[in-house]
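Here it is, the structure in full.
Only one protein chain is missing from this complex, and each of the others stays in its spot.
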Amino acid sequence: MNKTLLGYVPTQSPIYAVHPFVKLYFLLIVSLFPMFVAAPEWNIALMLAIVLLMWLSRVDMRTLRIYVPIAVSMGSIILISYILMSGTHPEFRLIARFAFIKIYWERVRDAIVVYFRILPMIFTMVFFLSTSRERDVIVAMRTIRLPFVVTYVFAMALRSAGMVLEDFQIVRQAEHARGFDPTGKSLGYRLRQYVMYMIPLFALSLRRAEEFTNALVARGYAFTGEASRVRRADYILTHYSFKYYDTLFTALISASFIILLVLRYGYQFFSIEQSWLINWLSTALR
Amino acid sequence: MNTSAITDQPFIRVQDLDFAYPDGTRALEDVNLTISTGEFVALIGQNGSGKTTLSKCLNGLYKPTSGDVIVDGLNSKTTPIVQMVRRVGYVFQNPDHQLFNSNCWDEIAYGPRNIQLTEDEVKTRVEEAAGVVGLPEMYFGEHPFFLSKGLRQRVAIASILALRPQVIIVDEPTTGQDARQSFEIMDFLKDLNEKHAHTIVIITHDMPIVGKYARRVIVMGEGRILADGPTTEIFAHPDVLEKTFLEPPQITQLAQLARDLGFYPGTLTVEEMLTQYQVIRGRTRL
Partner (left out) sequence: MPLAVEIKDYTWQYLNTQQPALKNINFQVEEGTFLGVIGPNGSGKTTLAYSIDGLIPGQYNGIKQGQVHVFGKEVEEYARGQLQRIVGVVFSDPEAQFTAMTVEDELVFGMENLGMDLPEIRERLEWVTELTGLRHLLLKPPYEISGGQKQRVALAAVLAMTPRVLILDEPTSMLDPVSRRRVFDVLLKLKQEQRNTIIVIEHSLENLIPLADRMVLLSEGEMTLEGETRAFFQNMDLLIGQGIYPPGALRFFYELKRSARFEGQLPISLEDAYLELERLSSQAPSV
């Protein structure tokens, strides 16, 4: 089992054979797709395609269950805010009424469209994070020649997240060991107490930061000056080579994007008017 | 009244304790032990042997996966942690993990306030605890973050003492300290034990300190208790210590090498060694 950013994936998974750059490219390009696609059925299809990819990569599908409550609450929030908080147009069609709240078809329709645009983007991100180890992310960034500082800061952010979580556990235990008992207390009380956790975490981070800087300097790392412009050998990249299928995938992703753009702007595909799902809903809610 | 008398009724009883972390790792297996009031115990073993996990089960921070931990008649599985920590205090290794108040007085008062004592009671407890650890009044208004490591450790201990627990567990009291600081803290714990009738448990791998201060040693390895007995007996049998990759202090090793010269293999201190030397030299005067 290898640990990825969001969980564990078995070592035999085919996703490891793919160069990290391809995974990053997939994330960047495919998450743009929903921006050009309004018709929800296409976005739903995209979402399912990504779930299929996750399954093929041997990602543990049970982790997706965590996202169900998030998806539901997000959907509800979008629906409610669209219904309650957007303006109305005299041509809007009223479909229901609860006391003083008027529900217009166009608002519901827009909420659905937006919701199914956001979902595939999230899923693409989840797919990327579930199939990428920390090292993969770094390699992907180095392959596209991002400045070393950027990739390094990113890597350290990832690392410190882990360390802060560990510290947090210990701080919690230390507070419990002094009798702190949140059971039965109000939410306000608990929130105030969480602030109290921040202080030891800050103190620990500050102390660690000084030592860490010393370690960096001792390793010859320089942020400025001549020493910082040294040409790095990028040893990490020697473990990864671009194979024929990596090029193939990259080409496929690029091609799909271009075709999408052509269909969208050249032939008016994916629009709301053409969407059979929207039209079906429209009739159903009459 | 003999305040360091070891009474018959065990204050802590551990029966068939098993503990596994949420992700399944087994940390403790089949642990059975009792600790009576007035004891001075060292819990030793290499990193990962379970000594910290066991200690956290003793004060209720961790609940047993199976088996029982009974402290002063209370079962840790059914007793709220607030009740447990009034009986078993735990001082964390790094004081920075628990210090978060803006002044030392509030820091020490935190525990008593958590257990809902009146402000008068709190005041008494704080002054008492500060007195025991020798924290001068001038530090009461100071921010703990800016104090020296030694002072911070004292504030941390005072904050536990303010809860007046019978048992005090100290995690790695001498790690990172120099000789003088180590003896200071250990002599202080010895006072707590002999003059103030507290039961002391130290988690450590500093073998010379164990030899000098602890009357009883519990050796742990791979989540199990490998040996439990008076320090001099345990040290006399280095094969048990070897299983958890520890060795006795150098003076004990010297006595063991010189076993055939008449030295007792469980010798713990230089003083004992000297006494034996006198006797042995006296014997050859024949």
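As written, the chains take the letters A and B, and residue 1 is the first residue of each chain.
Operating definition for what follows: a residue touches a chain if its C-beta (ideal position, glycine included) is under 8 Å from a C-beta of that chain, and two chains touch if they have at least 3 such contacts.
Nothing here was measured: the structure is a model prediction, and the numbers come from that model.
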Which of these, B:36, B:232 or B:253, touches the one chain of the complex that we don't see? B:253
Which residue, A:76, A:213, A:254 or A:271, contacts the hidden chain when the whole complex is considered? A:213
Residues of subunit A (touch criterion as defined above) contacting the omitted chain: 3, 134-135, 138, 155-156, 158-159, 162-163, 166, 208, 211-222, 225-227, 230-236, 238
Just checking the interface: what residues of subunit B touch the absent partner chain? 46-48, 149, 175-183, 205, 207-208, 245-247, 249-254, 257-258, 261-262, 270, 273-274, 277, 280-282, 284-285
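Heads up, the rule we're going with is that only the chains that are shown with their structure count from here on.
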Inter-chain centre distance, subunit A versus subunit B - centres from mean C-alpha coordinates, in Å: 46
Could you list, by residue number, the parts of subunit B that touch subunit A in their complex? 56, 59, 61, 80-82, 85-86, 89-90, 92, 94, 96-100, 110-111, 114-115, 145, 159-160, 163
Contacting residues of subunit A [partner subunit B, same complex]: 167, 170-171, 173-181, 183, 196-197, 199-200, 203-204, 207
